[in-house]
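After the structure tokens below, expect a handful of questions from me.
Note that one protein chain is taken out, while the other chains of the complex remain in position.
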Amino acid sequence: MDGDRVATYIKGFDEHLEGGIPRGHVVLVSGTPGTMKSTVAWNLLWNNARQRGLRGLYLSLEQSERSLMDQMNKFGMGSKGLEEKLTIIDLGTIRAEMARAEIVSDKENWANVVRGLVGDAKEQKGLDIVVIDSLEAYELLFERAISRNEMFQFFEWLRQLGITVLIIAEMSPDSNRYSKYDESFLADGIIHLKLSEVSDVDVQRRIRCVKMRGTRHSPGFFNLLVDGQTLAITKTILE
Amino acid sequence: MDGDRVATYIKGFDEHLEGGIPRGHVVLVSGTPGTMKSTVAWNLLWNNARQRGLRGLYLSLEQSERSLMDQMNKFGMGSKGLEEKLTIIDLGTIRAEMARAEIVSDKENWANVVRGLVGDAKEQKGLDIVVIDSLEAYELLFERAISRNEMFQFFEWLRQLGITVLIIAEMSPDSNRYSKYDESFLADGIIHLKLSEVSDVDVQRRIRCVKMRGTRHSPGFFNLLVDGQTLAITKTILE
Amino acid sequence: MDGDRVATYIKGFDEHLEGGIPRGHVVLVSGTPGTMKSTVAWNLLWNNARQRGLRGLYLSLEQSERSLMDQMNKFGMGSKGLEEKLTIIDLGTIRAEMARAEIVSDKENWANVVRGLVGDAKEQKGLDIVVIDSLEAYELLFERAISRNEMFQFFEWLRQLGITVLIIAEMSPDSNRYSKYDESFLADGIIHLKLSEVSDVDVQRRIRCVKMRGTRHSPGFFNLLVDGQTLAITKTILE
Amino acid sequence: MDGDRVATYIKGFDEHLEGGIPRGHVVLVSGTPGTMKSTVAWNLLWNNARQRGLRGLYLSLEQSERSLMDQMNKFGMGSKGLEEKLTIIDLGTIRAEMARAEIVSDKENWANVVRGLVGDAKEQKGLDIVVIDSLEAYELLFERAISRNEMFQFFEWLRQLGITVLIIAEMSPDSNRYSKYDESFLADGIIHLKLSEVSDVDVQRRIRCVKMRGTRHSPGFFNLLVDGQTLAITKTILE
Amino acid sequence: MDGDRVATYIKGFDEHLEGGIPRGHVVLVSGTPGTMKSTVAWNLLWNNARQRGLRGLYLSLEQSERSLMDQMNKFGMGSKGLEEKLTIIDLGTIRAEMARAEIVSDKENWANVVRGLVGDAKEQKGLDIVVIDSLEAYELLFERAISRNEMFQFFEWLRQLGITVLIIAEMSPDSNRYSKYDESFLADGIIHLKLSEVSDVDVQRRIRCVKMRGTRHSPGFFNLLVDGQTLAITKTILE
Partner (left out) sequence: MDGDRVATYIKGFDEHLEGGIPRGHVVLVSGTPGTMKSTVAWNLLWNNARQRGLRGLYLSLEQSERSLMDQMNKFGMGSKGLEEKLTIIDLGTIRAEMARAEIVSDKENWANVVRGLVGDAKEQKGLDIVVIDSLEAYELLFERAISRNEMFQFFEWLRQLGITVLIIAEMSPDSNRYSKYDESFLADGIIHLKLSEVSDVDVQRRIRCVKMRGTRHSPGFFNLLVDGQTLAITKTILE
């Protein structure tokens, strides 16, 4: 695997991506509810920590650290033994930080605290990868809709971090847009997860790379499987 | 069945969910009108009370306790003999409580009274499961549209209860979103009920688990049947 | 037929509904223009009056009593001889009442007069069934859009009448919602009438029960026929 | 043909309508551009004048009397010899009337003048049928969107005229609604004209009766043909 | 060909239109981008000038005269030798006129100048045909959205010119409406141009007459071809 690539550790998919995601890319992981977005992102973080020693930060704005870990333990991807490599920040962490620093809990401060915590983690631990779970939950911190311009500023700030960023975005089942903010042109890559109704009752999980700057890849779909504790793709249609 | 799971008591479906819903999850039960959402939720509450002694609260904001019981008696799931285990709160109960406590009937108070009643029930009886029927009716208490942020606060409050919560959400026949509030990313799980038009005249009831954190499950649909007094799924297509 | 059911007197459909609509239910009769909503509702009122002596009120807000009777005479369902059992209130009646009582014709008063007339009819004649034709026309009395909360209040008021209520709702040909107010979760039942384009030129009338609390029924469609002076369903596809 | 019916003089269609449109009905003639709405309406007026001596008024708000007559002469349906029976009012007539009566040309006055001209025509000539061509052009007289309530008032006014009224409504090619005002529940009948794309290149004209109070009819489509100078329907699919 | 018709000079299409567009009609030429709307309109103007001596004005609001002529020369339809018959007005002409007459460049003046230039051209040269390319570009002169009423006034003004008018309207690929202003009922005719995807890769150009007052025509589609320097239609499907 290429040294300037961050592998996804989805078996078969990295070859498809010429080794993985180019370092420093800001990538959307987009899908409707139930498409395993968090699992795909944590799987990347966990395997890169264990196998390549990369340091990761998981910003869990939808669920608590404990709920996330319960979920990931089910897939055999607990954080035990990787505490040095993997950091999880949830809303509880953020609230505690605000209490400690005696920061008033208003919308602008929330965003600043989040940025500060990410910045500190980067400085103190030398981050390689950040996952933001999710863009929708991040917006909720603001207590109002984010403007297109603020979204642009947020992406600019992420990009200047100089590290690889995965942003989880929940697609609406009524739309084909990769996120409701239509900011996909700001991202360097888009990984699209989908539930595909292959018959009246059968539904399959699919993955594809829609866009990945600096990477030659086909835009087709693959089946996404959980094979034991490993995520893998297959081109064959299952029944 | 797993001790840290709340079974749905839909025959065949629990095996599909590795034993049921993880305890402490906040789960949406979503479907268009006529998909048996209330029956699925009450069936879970009633069977867990009868067979495993779990204590449940049914917040019936659409219909009165009597109307709900008339409906459930038809399926042989009356509350007789389970009064200790099952509590039903309807709009009448809430109004009576407000009169008793001399609370002015304004929108904010309604929400506080609901929270208070649920909190009291939890404290006094040791609740294991709460059903909210429904999110749409809950919003009507406010006499105005709920903001995304208020919905977030509501889910946060439910989650800190530390008990398993089912929230019934009515989907619009014009949309594939699991509820009109687009808050599905706030839920730990989504159970989707559907009327599927299999021919020009035949319509079947379907159920699937779209999302269940910490659970391995396929995202496919099953037929949902009422077999005597038992809910059950089958993969075979009926005619 | 069950004593606690109000039969629809659509041949074949009542068996499908375990005898008919449970007494006291508030039921939507929904369909696009031309689906025989008024005929289905009057047929129920007329037959229940003639065959079971039930007393009915038809609130005709779209057309005058005379126009309605011209229409129903065509189907052999005139009100002659049933004057004791069947009351029709149209806009003319309401206007006359307002003149008599010297009530100013403003929007709130209209709604109050309607409620008053229904209340009086119930008190004086002992109503069993009320038909409101239609929800859209009722809204026009207000001279503005009705809020979701007002619709809720209206349904609550209907429910506390303690009698069976049919509400005719006109669906838009552009939507699958059972009425434009999305209040279907407030109703105890939904009977759906539809024009089904079975070929490029052939169109059939269909009926189904989408939802009926306390009733076991399949959600499938039936053909709706006018057989002489009798409404009937058939499962066979006509050509 | 029935004395209480106004025949459409579309060969085959009147039998389908039990003789035609019941007298006194307010009927929508709805279709997208190019579906021959004006021709269908004029054909009814012209034939009823010639063959049954009925008196008609054509309110031509889209085109001038001369343009309308050029168009109808093409189908052999000129007004020559029928001047006693047929009156055409176009925008020019209305403007002249306003000048004569020294009425200021503001929006409310326009509507009043239109109503006055129709009322005068009825009083002086004993009208049997009025055609309004079209609802959209009528709205333009107001120089603003008409509210649902104003549309209701307009229909009520038409209905109290006690004569048969055809209202031409232009459907949007993007919608299945019979007019953009969604007032179809206010009409006693709806005649729907349609361009049906039967193949990639072939398009056929279709007609159906969606709704006609007091009339038994099937809701299916027929081909609408111009056979010499006669409009006719056929059930056979043409190629 | 009929003397009271303006031929389109699209081979085969004029026969289909009983000789062409009736003189004095205001006709929409509607289609999505790339459907040859300008070419169809210029082809009509150019051939009528060359073959029948009719005088035409092309109001080119999207592109400059030079760009238009470059485009038309490609099809062998240059204006050389026809300067007496054909006038082109583009934005440059309009700006020059405003400078000459020392008119302030505000929105209302623009519209007045356009009307004035068309009026002058008509008076001085005796216009037979005007093309407006396009309705969308005309609206841009106003620097704001045109109201439905202003659009009506514009059509009325065009109609009182007493000459044949073609108005090019760009349809949105997301809609079937013949222009975004929904003013198609104001037009005497609609010629619809379309890109039809006949397979996954093959796309054909199509033309049809949707509506043409005073003309008997079928509403079906034809292939639109460029045969050398001649536009022509064919009913046969090409591959």
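In order of appearance the chains are A, B, C, D and E, and numbering begins at 1 in each one.
Just so it is clear, a residue touches a chain if its C-beta (ideal position, glycine included) is under 8 Å from a C-beta of that chain, and two chains touch if they have at least 3 such contacts.
Note that the structure is predicted; figures quoted are calculated from it, not measured.
Asks: Name every shown chain in contact with the chain that has been left out of the document.
Replies: Hidden chain contacts in the full assembly come out as A, E.
Asks: What chain A residues would touch the chain not displayed?
Replies: Looking at chain A, the ones touching the missing chain are residues 22, 148-149, 152, 175-178, 182, 184-186, 188, 190, 196, 198, 206, 208-211, 213-216, 218-223, 235, 237.
Asks: So that we can see where the missing chain sits, which residues of chain E does it touch?
Replies: Those residues of chain E that touch the unshown chain are 33-34, 62-63, 67, 70-71, 73-74, 134, 136-137, 140, 143-144, 170, 172-174, 195, 200-205, 226.
As a convention for this text, only the chains that are shown with their structure count from here on.
Asks: If each step moves to a chain the current one touches, what is the fewest number of steps from chain B to chain E?
Replies: So the least number of steps between the two chains is 3.
Asks: Give me the step distance from chain A to chain D, shortest route via touching chains only.
Replies: 3
Asks: How many Å are there between the centre of chain A and the centre of chain E, using C-alpha atoms for each centre?
Replies: 52
Asks: Can you work out the whole-Å distance between the CA centroids of chain B and chain C?
Replies: Distance between chain centres, rounded to whole Å: 30 Å.
Asks: Using the definition of touching given at the top, classify the network of chains in this structure as line, ring, star, complete or other.
Replies: Graph shape, chains as nodes and touching pairs as edges: a line.
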